[in-house]
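Complex shown without one protein chain; remaining protein chains in place.
Letters A, B, C, D and E mark the chains as written, and numbering starts fresh at 1 in each.
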Amino acid sequence: MRILVVNSNTTPSVTERIGAAARAMASPGTEILAVSAPFGLPLIVTRADWLVAGPATLAALADHRGSYDAAVIACFGDPGLDAAKELLEVPVLGISEAAFHAACMLGRRFGVVSFTAALRPMFEECLAHHGLTARCAGFRMGPAFSGDPGTVAEERLELLAGLCADSVEQDGAEAIILAGGPLAGLAPLLQPHVAVPLIDGTQAAVRLAEAMAGLVPRSPRSHRVRALTGFGPAVTSLYAAR
Amino acid sequence: MRILVVNSNTTPSVTERIGAAARAMASPGTEILAVSAPFGLPLIVTRADWLVAGPATLAALADHRGSYDAAVIACFGDPGLDAAKELLEVPVLGISEAAFHAACMLGRRFGVVSFTAALRPMFEECLAHHGLTARCAGFRMGPAFSGDPGTVAEERLELLAGLCADSVEQDGAEAIILAGGPLAGLAPLLQPHVAVPLIDGTQAAVRLAEAMAGLVPRSPRSHRVRALTGFGPAVTSLYAAR
Amino acid sequence: MRILVVNSNTTPSVTERIGAAARAMASPGTEILAVSAPFGLPLIVTRADWLVAGPATLAALADHRGSYDAAVIACFGDPGLDAAKELLEVPVLGISEAAFHAACMLGRRFGVVSFTAALRPMFEECLAHHGLTARCAGFRMGPAFSGDPGTVAEERLELLAGLCADSVEQDGAEAIILAGGPLAGLAPLLQPHVAVPLIDGTQAAVRLAEAMAGLVPRSPRSHRVRALTGFGPAVTSLYAAR
Amino acid sequence: MRILVVNSNTTPSVTERIGAAARAMASPGTEILAVSAPFGLPLIVTRADWLVAGPATLAALADHRGSYDAAVIACFGDPGLDAAKELLEVPVLGISEAAFHAACMLGRRFGVVSFTAALRPMFEECLAHHGLTARCAGFRMGPAFSGDPGTVAEERLELLAGLCADSVEQDGAEAIILAGGPLAGLAPLLQPHVAVPLIDGTQAAVRLAEAMAGLVPRSPRSHRVRALTGFGPAVTSLYAAR
Amino acid sequence: MRILVVNSNTTPSVTERIGAAARAMASPGTEILAVSAPFGLPLIVTRADWLVAGPATLAALADHRGSYDAAVIACFGDPGLDAAKELLEVPVLGISEAAFHAACMLGRRFGVVSFTAALRPMFEECLAHHGLTARCAGFRMGPAFSGDPGTVAEERLELLAGLCADSVEQDGAEAIILAGGPLAGLAPLLQPHVAVPLIDGTQAAVRLAEAMAGLVPRSPRSHRVRALTGFGPAVTSLYAAR
Partner (left out) sequence: MRILVVNSNTTPSVTERIGAAARAMASPGTEILAVSAPFGLPLIVTRADWLVAGPATLAALADHRGSYDAAVIACFGDPGLDAAKELLEVPVLGISEAAFHAACMLGRRFGVVSFTAALRPMFEECLAHHGLTARCAGFRMGPAFSGDPGTVAEERLELLAGLCADSVEQDGAEAIILAGGPLAGLAPLLQPHVAVPLIDGTQAAVRLAEAMAGLVPRSPRSHRVRALTGFGPAVTSLYAAR
């Protein structure tokens, strides 16, 4: 099986880290192809960023169309996800979507932990969009952060362990989602200090994409032909006849 | 005051009709500039369509930036709305958003009436996105329709009057939103047959845009500079320094 | 256009302050008539207070009936609002209702800031009544207050600026409602210190009342004749034949 | 124990029927005093009607203050209920509130059955106000009705039995609320034809008022003194010092 | 009238305390029979504990079947409640269910107070199951506790009084549920220090069970015969022909 993992931003180092996390969790026999968005923004933060990241993500999915059995959109907020599910013949999962569903399957209540409260609004909206707000036991976030995202995971490891403990003991979390790009890959380091399973969105997405690809190999969804202008040929072809 | 009305699709005849409806409701002293999306699709129906209509709508807003005091996105589903509110210095309203808020200000419960049930899922999602599901008394939609959208309003006028009566008598609607592009401009014809106010989204948006432009003339919201690639210069400049 | 602004309590100094705020925001050509409730209570705080403030507000609306194009109920909690919308031929808006809808049109999430936590239950219930709880990013309220409401705005200006900053940075508010009568008129002083638009309920109500009066000049809602006893002639006539 | 049952409208024949239903269900040793509203409307239908029925109901409660251990507001929609709970020292229950809570204690899902769909909006709003929408399995209402409310129960008995059967078999109702004044007293006649318990609001309210009076004989709630004008001495005294 | 009170765990001292609280609130003429679960666990804390406590509670109800007019399940979380309502001919109430409904009948918003935050997840889930989350003004819980539950009520009396004050002043609670087994019987001691009614679940359940037994003496619900194996004869007979 082949899974395309799309980093919705244009930063190659992030794509590499995401690809490594995906490969570490893929089943034997699953090949991971990790690509960056071909255009757009180096970092996706706000709703305005998501808007342009959507077509950029779709472009990556279109560029490699036909070469994968399932795809993962590796950007919290899942830009382009709903359109991709509609246009592509294979399952497409977002990493936030995957984290939420995996957490629900592990226990009744999940916590969300991250290093800075500034990310909370985005996570709340994403959770509401996926309809699972009622399953969330609460958010535990660190204070404002203005340092290097590349090293925040290590710098704030103790803080994060404490937030996870609060999530379990105060909020009753039975699984915890580590949220935010800079925490990717942190789960194995933190797990020994935490009493419930920790969930990494990219890794959950890879496992669930494998599952869905087997369950529904090719979507029978009907297709409407539309003449799109203003986007590149690959995206345009997604809207044209199959 | 000057209000830019953006038709999110690329069909000039629709833009003309929208512009006429907007002008009919604008206050004296308000000038309406109605424009089509500079690229994208001739008709916006599904989520995949909304995805590409978002940047196309943003492009129209960017192309005319600085020349208007408020803007209206005239496409049910409000593509690009959240990003536009974030990026623009002036109020931007969607026609579905405007219809929902206007209906709420007229009574506790509003009905939604349209000529075909096929539009219901889109309206339900849009209503949920704006958080006002609990204020809706119910949907009353006609059967499947495969004729000419340009004449459906006239052809189904009696049907629509009946649906409006059901909405008032069975569902307790105190205001009714006429939903769907092909019903634009129908409210004045239908109103004499209906016991509660009928709301046209474009016209509600024009009045509310005038109100908001006076209330908050220039948004003080802070701005983050981002290097966007893959879009035209006007959109790119929206993400760059102000 | 003429807008009647009803202060639901019987305190003339409050009516004057409300009238001044309304006039400051009214469009050229809009005349504001601000009146007190003709009977009732000098201050409206609890649900029991709202109950008697309802008919008192209705009495003010009835006393001046026929002389205004739209009306504003200027009391947080919107006493008498639902009945007024049903009985009057012109649009009637409450200031809390107006604040909530205006805030929604400015951004996805709004915060509510006030000087004392004691007001929170009332605001929460009012927000739930209008169905917009899901759009609220959170409340930020000061500690208990037992001083003079007439000067609390100035005394707690720094506190309020800090609460607004928290609302933006921690809760992700994109607009902030300044709630509570004693904060009326504070928005212009506080706005320079706050990164998102501040909303004053009375001023939002005036602008939105102007908008609604143009959109639906005279409500076609049908009317049932009822023989009311125990209230004055003006209120009684509202329930009688039009 | 003595329970005051207030008919919120001014029609003596309705008060008599309500009193009879209440007495039929009261425990031995419980005395029922049934009174009409001293002013207001002969029939309560809309929100505007509720507004004036609130102070009228409060007046009845105030007129007899000190002579009862608990009170019941016998009007669907529960006018004045929230204020009465705040102002009175003894438990006050509404008949719709009582019906909803009793139904919940009898099963997970309750149905609401009435003779005409015209009442549905009112019931839905009342249910939402009490926060129990999620426990309702659905509404089953008859068609429009323009006959004599005094005989509709008998005329539509078979229709109602059929609606109850649908509620049980299609909606999974485990208890059914017979809603609407004209159906008062119908439960015993209909029960033999229905497979789940039928609930009459007035009778549920009497039993639950007895229970609450024993549980919390005198409310310790603190009281704020207010100078009310424009209402009679009994209501005014409710707002003054205790 | 005879009410069976089932302690869902197997600890006799707890059964005695529950029985005493029940008798203290029962009406004259009501006899209380308090029994322990015949098997299961000495303490019920988690969802896994509830699972086995369900059949154990049902066994106690079955063992005494025919000898009581109503029953109370005296264990927060109400194990076996939904099944008991379905299988028994008489009303069965849980103490959490009773506390929530009683609190709602006393005021619009109730608070939940307990001695340790560790119980919060359980209370939240139970509240959600009964559908009344929207009526709860908030939780106020003490810090982690590792002492003797038998004396925590006395040890933390001042803490609890403070939490109640916060619930009233900060959250606007109009009634407070004292939650958690170790706080049973504490309400009379704490009430003099608290400005709103305090509710004890067991006592609320006894009063409401009396009310429901009078309202619906024998449930008419239809019954399906099933051949159960693996449980004792009393439980098995509940599933067999009546």
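Everything below uses one rule, namely that contacts are C-beta pairs under 8 Å (C-beta built on N, C-alpha and C of every residue); 3 or more make two chains touch, one makes a residue touch a chain.
Keep in mind the model is a prediction, meaning the values are calculated, not measured.
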Legend entry - Chains in view that touch the one left out, judged over the entire complex: A, B, D, E
Inset, instruction - May I ask which residue of D:60, D:137, D:184 or D:208 touches the chain that does not appear here? - result: D:137
Inset, instruction - Determine which one of A:20, A:45, A:132 or A:234 touches the chain that has been left out. - result: A:132
Inset, instruction - Consider the whole complex, including the chain that is not shown, and state which of E:40, E:91 or E:214 touches that chain. - result: E:40
Legend entry - Contacts of chain E with the absent chain, listed as residue ranges: 10, 38-43, 45-52, 54-56, 58-59, 80, 82-83, 86-87, 224, 226-231, 235, 238-239
Legend entry - Residues of chain A (touch criterion as defined above) contacting the omitted chain: 25, 27, 82, 85-86, 91, 93, 97-98, 101-102, 104-108, 130-135, 174, 191, 194-197, 199, 203-204, 207-208, 210-212, 214-216, 219-222
Legend entry - Chain not shown, touching residues in chain B: 47, 117-118, 120-122, 124-125, 128, 144
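Operating definition for what follows: only the chains that are shown with their structure count from here on.
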Inset, instruction - State which chains count as neighbours of chain B and simultaneously of chain D. - result: C
Inset, instruction - Could you tell me which chains are in contact with chain D and with chain E alike? - result: C
Inset, instruction - Go ahead and align chain A to its copy chain E using Cα positions, then give the rotation in degrees, nearest 5. - result: 120
Inset, instruction - Look at both sides of the chain B and chain C contact and report whether the same residue positions are involved, with over half shared, or different ones. - result: same
Legend entry - Centroid spacing, where centroids are CA-atom means, of chain A and chain B in whole angstrom: 31
Inset, instruction - Go ahead and note the Å separation of the Cα centroids belonging to chain C and chain E. - result: 43
Legend entry - chain B residues counted as touching two or more neighbouring chains: 82, 86, 108, 134
Inset, instruction - Treating touching as the only link between chains, describe the layout with one word: line, ring, star, complete or other. - result: other
Inset, instruction - Sort out which chains touch which and give me every pair. - result: A-B, A-C, A-E, B-C, B-D, C-D, C-E, D-E
